[in-house]
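The other protein chains are all here in position, but one chain of the complex has been omitted.
Coming up: subunit A.
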Amino acid sequence: MRTPLIWRTLFSLVLGLLLLSLAVEAAVAMRRCSGSSYMQLLGQLQSLAHLMKDTSCLLQPYMRAQGLNTPVLRGYCTECSKAFPSEEALGALSRRGFLQTVSDTLDGVLQGLATLQQRLLKAKDLPELHDTRQNIQGMKNNIYCMSELLTDDSETTEAPLPGPEATPMTLAQYTFQAKVEGCQFLCGYHHFMGSVEQIFGKWGDSPSRNRRESPSQAPHRVAHRARPCSRTKRPVPREKLS
């Protein structure tokens, strides 16, 4: 009789601790966000998106590392993957829906980067890949905090758009095709971040919804923890991406 009681007590204790830890984690997360204002967050998100759309931060180092920067292959590489949501589709979303879509898409990007790393970059540790992961994580954190700030309940949160996370990237059997697919995936990622920057630019000065407001004048400064692309050589022209 006594043993089940002990087990029950232990089970209750573990369950209580688990719930408590979750609550503490949420509280800590809220506390981390509480110091940021809307404009500050928006500025950081824009800056991060501006930084992450730069192809010299990842696509070009990848192409150089893989030997894909020949005239023919370069053009093929910049045919961006269609797996990412378009700017039009993103613009039609509510703010929360937009943030959720971006966050989910970035999760898909992280998965795709892991696949690329495992399949094609095992021999070389591409430092830009590490930086990109850090920046994606930073953007996701800021998106989380921005979501907490958006308290306008009048907005309906629609289902997020499907992105790479919906269909995880699987590279082709043969290496050449896999390399090109990796290129196009990274191209799609940069293009997507450009769209995200555009959408953030249209957000107003207030956390409340106003779809018609003009692009914000939020500062385009780089977020504190953003990793600037120090290895920049020559960016691929923007028009090549689309």
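To be clear about the criterion, contacts are C-beta pairs under 8 Å (C-beta built on N, C-alpha and C of every residue); 3 or more make two chains touch, one makes a residue touch a chain; residues count from 1.
In this section, contacts and distances are computed from a predicted model.
Can you work out the missing subunit's protein name as recorded in UniProt? Choose among "Ribosomal RNA-processing protein 43", "Oncostatin-M-specific receptor subunit beta", "Apoptosis-inducing factor 1, mitochondrial" or "Extra-large guanine nucleotide-binding protein 1".
Its record in UniProt gives the absent chain the protein name "Oncostatin-M-specific receptor subunit beta".
Which listed residue, A:Leu68, A:Cys145 or A:Leu186, touches the chain dropped from view?
A:Leu68
Have a look at A:Ser12, A:Thr175 or A:Ser206 and name the one touching the chain we're not showing.
Considering the complete complex, A:Thr175 is the one touching the chain left out.
Give me the subunit A residues in contact with the hidden chain, please.
For subunit A, the residues touching the absent chain are 65-68, 70-73, 75-76, 120-124, 174-177, 179-180.
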